[in-house]
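Written out below as structure tokens is the structure these notes cover.
A protein chain is absent from this complex, but the other protein chains hold their places.
Note that the chains take the letters A, B and C in the order they are written out, and that residue 1 is the start of every chain.
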Amino acid sequence: MSKSPEEKGLPSGLAHLENTKSFEGIEKVKAFLEWDPEIYKDPKNHEWMSAITPYISILSYSSSLPHPSITFKFTVHPIHSNGLNNLHGGCASTIFDACTTMVLHLISKPGFWQYSGVSRTLNVTYLRPVPVGTTVHIKCDILHAGRNLCALRGEMRSVDEDGRDGPLLVVCEHGKANTDPPAEKL
Amino acid sequence: MSKSPEEKGLPSGLAHLENTKSFEGIEKVKAFLEWDPEIYKDPKNHEWMSAITPYISILSYSSSLPHPSITFKFTVHPIHSNGLNNLHGGCASTIFDACTTMVLHLISKPGFWQYSGVSRTLNVTYLRPVPVGTTVHIKCDILHAGRNLCALRGEMRSVDEDGRDGPLLVVCEHGKANTDPPAEKL
Amino acid sequence: MSKSPEEKGLPSGLAHLENTKSFEGIEKVKAFLEWDPEIYKDPKNHEWMSAITPYISILSYSSSLPHPSITFKFTVHPIHSNGLNNLHGGCASTIFDACTTMVLHLISKPGFWQYSGVSRTLNVTYLRPVPVGTTVHIKCDILHAGRNLCALRGEMRSVDEDGRDGPLLVVCEHGKANTDPPAEKL
Partner (left out) sequence: MSKSPEEKGLPSGLAHLENTKSFEGIEKVKAFLEWDPEIYKDPKNHEWMSAITPYISILSYSSSLPHPSITFKFTVHPIHSNGLNNLHGGCASTIFDACTTMVLHLISKPGFWQYSGVSRTLNVTYLRPVPVGTTVHIKCDILHAGRNLCALRGEMRSVDEDGRDGPLLVVCEHGKANTDPPAEKL
């Protein structure tokens, strides 16, 4: 019986990639979020995203060009707190890093953002505090994706009782550099 | 016998503040980093900074105006990884948020940044990858601190075998808004 | 006969303010853009905005909270060029500085952004080149405006033959600090 990528001892990021590479578009994002192997539940195997991914789900998406987008749902838990019962700024940055990157799967193909690139800039502006317990919507758009560079945007909003978006709470702009090997070499 | 702030059930940020308020300048930063009550070792009481503070120490500092600074030392552990055995971008943002803020203690006084303010902007640029296991120096400067606003800068560098600084790895600019009540009301 | 503010030798920014202070909301923005006294047509009285304001007009606006906005129209002229027949990056920054600031007039009142504040941060991301001759739409939103700080956003888009918005060309985030004297002192 063949070993799973994580049993082979791949770093979790590469294991993740191998586990989701047969999917495309929004299905790839779902596979990414649902991937939950036993070994990563062990606290000694935790990495920086372990406290974020379990709390993210997909609300809606659009693949239409020039600005594809996904809206995610997230609820702030005590582990995300800054010690004053609000979402920690570094945690908001981490959420945006993860969520804006996932939108790239809507357009990725071999040689073009299939490895999701690496962050060059991650600029976050905190407009209003986000108390622990709040459920937020996080809309992420591709502003531009070229061969070497992309620019992504994230917007976190509160949601009222009727599910309608409230004012912007935190916004971000995320610049990444492509790391795919040239398509012909894949 | 009087209860400790954490036993009183204060949010950890306020407990922290109460525990360090009798210190000034670099002693306050040390007290902040050394504070390590039993109850916060329990994983169920973890918050966003719990995976960062234990790995930070003070290397050197300068209180001289107009740009006071502290240089911290940090070693990247697996918990800080992005799944590809490098420091996660959101983790670097979190480290910078914490480290740049601590420099404010060098100049704080009642009514003036004693509560450390809240983040308005946290902009991080990733220049070179930082592999797990790397020890880095993080130099944080106050660019400007006024009554309502401050601008802080962070620079993460590698360190060579002889302890000399290598090239810049990650840089940040952190803008905060003062939240102190007016001094006369304290 | 009373002297005009510019004849009194006020700096043009204060003269501008005095000339538009009897207006409110979008009328104030119009008065601001239409103000065109003889003495500022003399090249020796030119200042940094002299090459921008004549080319800006208002296309539409919304005062609805929490995110009031104005969309401006602008055509790129040779004076705005980077020497390669595209809009210069510093010129795009200048346009955004001016346009995002004008949206504050939709909500300003004595003590609250009536002096338009001063820039703290102006962060611009250039997504696609903008050739000389292009007409663009510049949508500017108030992300958040508090007592001391505001965050504004600008988006520059191309316009197709039918007047429909094309892809984003340049985006900006502009942070300002309020400089109004307290309302009770006005």
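Everything below uses one rule, namely that a contact is a pair of C-beta atoms (placed from the backbone, for glycine too) under 8 Å apart; a residue touches a chain by one contact, two chains touch by 3 or more.
All figures in this text were calculated on a predicted structure; none of them were measured in a lab.
Residue positions on subunit B in contact with the hidden chain: 66-67, 123, 125, 127-128, 143-144, 151, 153, 166-168, 171, 173, 175, in rising order. Think of the hidden chain as still there; on subunit C it touches residues 11-14, 16, 43, 45-49, 51-52, 78-85, 88-91, 93-98, 118-126, 129.
Residues of subunit A that touch the chain left out of the display are 120-121, 123, 148-149, 151, 175, 177.
Quick note on the criterion: only the chains that are shown with their structure count from here on.
Counting the residue numbers that touch the partner chain, subunit B and subunit C have more than half of them in common. A separation of 25 Å divides the Cα centre of subunit A from that of subunit B. Subunit B and subunit C have Cα centroids separated by 37 Å.
Each of residues 123, 125 in subunit A touches at least two other chains.
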